[in-house]
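Following this message is one structure expressed as structure tokens.
All protein chains but one are shown in place.
Think of it as A, B and C in the order they're written, each chain with its own count starting at 1.
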Amino acid sequence: MQEFFMILLGTALVNNVVLVKFLGLCPFMGVSRRVDAAIGMGLATTFVLTLASMASWVVETAILVPLGLGFLRILSFILVIAAIVQFTETVMRKLAPGLYRALGIYLPLITTNCAVLGVALLNIQEAHDFAQSLLYGFGSALGFTTVLVLFAGMRERLAQLSVPAPFSGPPIAFISAGLLSMAFMGFAGLTPN
Amino acid sequence: MTALASAPHTHSLFTVSRTMVAVMVCLSPATAQGLYQFGWPAVILFALTLAAAWLFEIFCLLLAGRPVAPFAGDGSALLTGWLVAMTLPPWAPWWIGVLGAGIAIVIGKHVFGGLGQNLFNPAMVARAMLLVALPVPMTQWVAPSDPAHAPGLRAALDITFGAGAPVDAVSSASVLGHLKSQFDAGLPMERILAGTASLQDQLFGITAGSLGETSAFLLLAGGLCLMLLRIISVVTPLFLLGTLFGLAALARLLAPESFPPPLLHLTSGATMLCAFFIATDYVTAPVTAAGRALYGAGIGALIFVIRSWGAFPEGAAFAVLLMNACTPLIDTYIRPRIFGRTRTGKPLPLRDRT
Amino acid sequence: MGALLSALLSSIRGGVHPETRKFLSAESPIEPMPIPALLRLPLQQHIGAPAEPLVARDDHVLKGQLIARARGPISANLHAPTSGRVIAVGPFPAPHPSGLPVPTITLRPDGADRWAPRLPRLRPEDAEPEEIAARVAEAGIVGMGGATFPAAVKLTLRDRYRLHTLIINAAECEPYLTCDDRLLRERAEEVADGAGIMARALGVTKIIVAIESNKPAAAAAMRRHNLGLGHPVQVRVVATQYPMGSEKHLVRAVTGRETPARALTAELGIVVHNSATAQAVHLAVRYGEPLLSRVVTVSGRGVARPANVQALLGTPVADLLAHCGGLTEDPDRLLLGGPMMGQPIRSPRVPVVKGTNGVLALTRAETRKAETMPCIRCGACVRACPCGLTPFELNARIQAGDLEGAAAVGLLDCVSCGCCSYICPSNIPLVQGFSFAKGKLAETESRKHQQEETRRLAAARTAREEAIAEAKRAAMARHKAQMAEKKRRAAEEAAQAAEEAPAEPQEAAK
Partner (left out) sequence: MITAAASMSALGLGLGLLLGAAARKFHVKTPPVVDEMERILPGTNCGQCGYPGCRGAAEAIAEGGAPVTLCPPGGRDVALKLAEIVGVDCSGGPEISGMTDIEPQVAFIFEDHCTGCTKCFKRCPTDAIVGAAKQIHTVIWDACTGCDACVQVCPTEAIVLRSKPRTLQSWYWDKPDQPLAALRTGAA
């Protein structure tokens, strides 16, 4: 049990997928304008990422390895992820239309979110079994959501400030993200890997 | 008859510069003890950092085309420079001080738009950036020397501006650094504790450590008098020290051989300075009492986590930055209850006879 | 000791403790004032619709004569404060920071001060509640604490709500003002009697007079005269804390019950009236005297001799200041009401109205005006706000232009008491920002409402146009049909005529 907790903590905080591994930066910058949109995006990505880690592991062990099609790994993973995102989109459009409009273009863009594909590939690279890859996917998604919501809170406050002209808008957002990433370096060395 | 202004037409005596001056006065005992103990190099470094902070402030104000007089005089730049200096190693070279002040004032404060607008505590931004970028010069601790054979003024100038501290002078690590290195080397906790300074020395700062962080007792005294002046609220320091002490005591109970006694956490490193002077910084802390409690507890817990398992011996800087990132969210969701409304904002039900 | 004592008394959340500076005028008794040369009486001295003037230029009026009638349910009558000649009924700058002209009756007193026939005296002990309410409305009495809500309307609340308590608000938490204090000390029995009359009109048995702990003499005077129309008047000393005088906060402090947002205190069964209103009701019901004058505190370091003056309504501020020895220096602020919520005025020529409880001339030392610095999020305003709002966040959103965001965070629950601006270490004019935001939101709201109205008008017009066009087309069609009919009939006749016609010529030819 202790080992599972280490994986979860490790991927969520220590090797945070956005601030340490620098994956999934475009939705991180794109959807963090409002906190409620950020929470929606975080939940959608968590749903997709967890499902994608499991599905990619299944595809890997069930199809690619027995048939020796390792070179098709990225293609098949992208196919699976795209299907899951499309499924999420249809579900969200029915159940949460407000959130659907708030996320706008960024919902289908989860397919191209490098964090999702990155985590799936990392699962394979570190030869996780099914449970580990599920936890790894869920942990990194949790890290992504936490950082995204934190950053959305910061950007909402930045919008209220009167930042000097050369820094107003995206530049100050990038500087804040940089400082946030530096703060996350405090977690360095918390877990072995 | 001056131009018309809206109500109210009178004001209290509580002003910005008054609060900054009060904080600096309460910081001075601990600083004085640190400067006395680490001799002339520390004094020069301290003065340099303050001056650099003030000059950077004026430079940024001129660059932004804003009136200099009211800001330079309000002492906020001096206070930031002071806090940066307090966290530096006493005999660090001069450019560390200037660089720290520059980062704090320019990146920490003026990029966000000046006083009251920064998201992160400027002093902690500087300390974290220096710690990450220059690990070696930032961890050169100096044993406290009695003034009899401390370096003279000329020698001090050489240390700060010249070749840097002579090698033999840099010996014992700070309490936490000693703890971290020995523990990683696998020594049992009891032997490590025997090697560190006695509790009494740690309390009064007769140990190696940063320029102003050594004397926990004087910092505590300064913090309490700030509370009496009602400049800072009791909530943040109470929850910070409480959570840190609680977690440390719990860990000590569960695994005595791998955790130091809880009191050591309070008296060592930047805990006291962080609890009373950094975590209570108005601009980057939440506003409501409940928000400040959560903020203080968060910092205390993170300090404990980083010190126990993290790579850095001193976790205060990162803990503060992480909780600064949470402040906007805390302020959005933890709000005072509006008069005549329930906590969720709907009008009170009429049958409610409370 | 006082502070300790007041801490034990019921206090409210937040609030500030400004220097009261009531010592300037607390010891000078209420003094009458000679009739000024001109009286200017705005038609709108109350909340609600402005009154309708009944007099015209060159009319001669007597003291107490009705010169403007209330218009609509929420309005108030206006009476001539003294006998004289009406020299103008037209626009005159209002006693308001905007200085906008409002319709005003200007009266030149003739010095005779002859009374018109007064309203018949009423024995309140056996008068019907409706009778009392009618008399109060007839006398044109409004809330004298500054809110100026027509008092009669409040007295008719009895049929809609189950009322059980009447609170007389003598808290007077604004610094400098001592008019309620003096009123209680000198005319406690009138206030008690007025309270009793109002209690009878409201049908309540419990009467509480709330007085701040910094006015012990007033509390003692009120305890001596504690019988209002037979009902025992309970004197309740509350903590000296601004804004204790705010209606909802006083109810919270005295009875512990919190009025739900957007609701009246009457829904809790409690009605609050100012002590001066009670005294005015006493005069109106017992002696048939309408509201003609009121006690005004003239104070501030800028005034030579601070005093409490029984001034006629419509007295120009300049005359009032002259009566109190004039100004010692050019004041930094000249305002009506208290320093916390008072309104600055552009010139001393504007008149005193029913809601003016103070005229202050404040010097620079008292206003402590200083440069506005940026907000450092110190949270002092959040602690000071009695309504539990976050003023610094409201200000940040308003400055960034996000007024809807400010409204979502509680801007509309702000009562503009001034505590946040008073305590702000950066001297930020928070209340002015909130007034701007509320005004702008109201303006946008009314513009949106007007857009809907104009859309309805546009739709109605196009519908009418089509109806007219339709009718015209129908008329044309009918007309064409008739013409066709006529032509066809003419053609038939012509055809018949043609058949008969060949027969006739033959006869003629024979």
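To be clear about the criterion, a residue touches a chain if its C-beta (ideal position, glycine included) is under 8 Å from a C-beta of that chain, and two chains touch if they have at least 3 such contacts.
Because the structure is predicted, anything quoted here is derived from the model rather than measured.
Contact with the chain that does not appear here is found for just one residue of C:Gly194, C:Pro374, C:Gly410 or C:Pro425, C:Pro374.
Across the entire complex, the residue among A:Thr46, A:Ser76 or A:Thr112 in touch with the chain not shown is A:Ser76. Within the full complex, the residue among B:Pro8, B:Gly39, B:Gly114 or B:Pro336 touching the omitted chain is B:Gly114.
As for the chain not pictured, it touches chain C at residues 44, 94, 96-98, 100, 102, 371-375, 398-401, 428-429, 432-433, 435-436, 438-440, 442-444, 446-448, 450-451, 453-455, 457-461. Interface residues of chain A with the unshown chain, by the touch rule above, are 59, 63, 67, 69, 72, 75-76, 79-80, 83, 86-87, 90-91, 93-95, 97, 101, 104-105, 161-165, 168-169.
Here is the rule we go by: only the chains that are shown with their structure count from here on.
Comparing the centres of all chains, each the average of its CA atoms, the largest separation from chain A belongs to C. If you average the Cα atoms of chain B and of chain C, the two centres end up 53 Å apart.
Rounded to whole angstrom, the centroid-to-centroid distance between chain A and chain C, based on C-alpha atoms, equals 58 Å. Computed from the mean C-alpha positions, the centre of chain A lies at a distance of 33 Å from the centre of chain B. Of all residues in chain C, those touching 2 or more other chains are 393, listed in ascending order. Of all residues in chain A, those that touch two or more other chains are 161-162.
Only residues 1-2, 4-16, 18-19, 70, 74, 76, 114-117, 233, 282-283, 285, 287-288, 331, 335-341, 345, 347-350, 352-354 of chain B touch chain C when the two sit together in their complex.
The touching residues of chain C, counted against chain A in their complex, run 393, 396-397, 399-400, 402.
Partner chain A is touched in their complex by these residues of chain B: 64, 107, 110-113, 117, 119-120, 125, 128-129, 132, 302, 305-306, 309-312, 315, 317-319, 321-322, 324-326, 328-329, 331-332.
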